[in-house]
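Removed: one protein chain of the complex. Kept in place: all other protein chains.
And now, chain A:
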Amino acid sequence: MSIFDFEDYKINRRTLLKTSAAVGASTLLYPAMSAFAKSDDPIKIGQIDPQTGTYAALGGNQIAGARLAVDQINAKGGVMGRPLQLLVEDSAANVGQSVQKARKLVNRDKVHFLMGAVSSSVALAVSQAAQDMNTIYMDIGGHADAVTGDKCSWNTFRTCSTTWLLTAGDFQAIFDKYGKRWYFITPDYSFGHALHHDYLTQLKKAGGTEAGNALAPLGTTDFSSYLIKAKSANPDALIVLGAGDDMINTLKQATQFGLNKSMGVGGPMMELEVLQSLPDAARYGMWNMEWYWDQPNVPHVADFVDAYRKANGGKTPTARSWFGFASAHALALATEKAKSLDAQKVAKALEGLELPPEVALQPNKAIYRAGDHQLIGSEYPGTIKSGGKYPDLFQVTDVVDSSKIARSVEEKGCRITYPS
């Protein structure tokens, strides 16, 4: 055969079939098992979190936190005398793949509970799929209000904050410090829209004005045109609503343009993962965190941080790690309390469940609210330490009790009905 076989380079039917078969087969890879010894009758949690793609770092930390919790529980004799097993599947933060993995975990691997998600869209989709399969779903890290708001359901619980709680956590502090004309850079999907709406509600109520709102498609890399617009609007504060890479790219470029010298910069959700990725010059501003590792006056936190570091090569736990940790513990505690694996009984047991101090790891009470299944705990507004060294990068100025800022179940529009 000559190398110049140029004729007929068409994709024929057979090639197409072969390709599709190969792609199909690749999705059937076996789930990664936790290190627990094989037992005849374990209680299984299926965790669907991104291990690849943009949210891989966040998903990885949620998984590491859950693993630590499962190891702790098993070391103390498991749940109802049975070992707890964690089956992890990669969602790649993709809605279709997540739902497919959720069905596989329940139908084939026979998991008793589902948990996971970084993206709000994934959380909403898996919540629905889990409801169809009559299975408890714990949303670990998808924030949009709707999950425990107007789209809430009897089987779905959530450990991370709502977008409302994120914005209410530091609104007042930013408003008081920077001023009342705000310019928003908003990622153009459910999470961003929810944050913008929530901040704006509070801004108007406090007598502030919106200097502008630029919707940036998710995954925008070059924010220079947005920043030029923001600068020309001359606001008091530039509010960055993006997460992950979007946040990193915005802040890095805002710093290069010197925007932080002429206006305040802040936002509702800063994560240790993002701070770690930013060069020194781009670490500034007023932000909100959902959990922080450095809480010297709160019992058990230091033990948790030590145990986590030991299990993860010295890495410091982030809020994401804590979400995974608390979620796995919550499922185990509720099962123990219900003395049953029946989904409805466990759901009832989770309603009003208060996390014990060694799981809550915060100064305020952390309770899964019965009315909407939202964990109400704490927010950690503060400022970034300039010149800080990892992991000491954030100065928490105030730990806000979420029960004081949360909207009521009725305001959120959630009505939970159990199937009969």
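The rule is simple: a residue touches a chain if its C-beta (ideal position, glycine included) is under 8 Å from a C-beta of that chain, and two chains touch if they have at least 3 such contacts; residues count from 1.
Simple rule for what comes next: contacts and distances are computed from a predicted model.
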Hidden chain of the complex, named as in its UniProt record, picked from "Putrescine transport system permease protein PotH", "Heterodisulfide reductase subunit C", "Inner-membrane translocator" or "Imidazole glycerol phosphate synthase subunit HisH": "Inner-membrane translocator"
Hidden-chain contact residue, picked from the options A:82, A:252 or A:337: A:252
Residue of A:276, A:344, A:364 or A:403 touching the missing chain in the full complex: A:276
Selected from A:54, A:72, A:98 or A:119 as touching the chain missing from the view: A:54
Those residues of chain A which, in the complete complex, touch the missing chain: 1-5, 9, 11, 15, 19, 51-54, 56-57, 60, 188, 214-217, 219-222, 224-229, 231-232, 245, 248-249, 252-253, 255-259, 273-274, 276-281
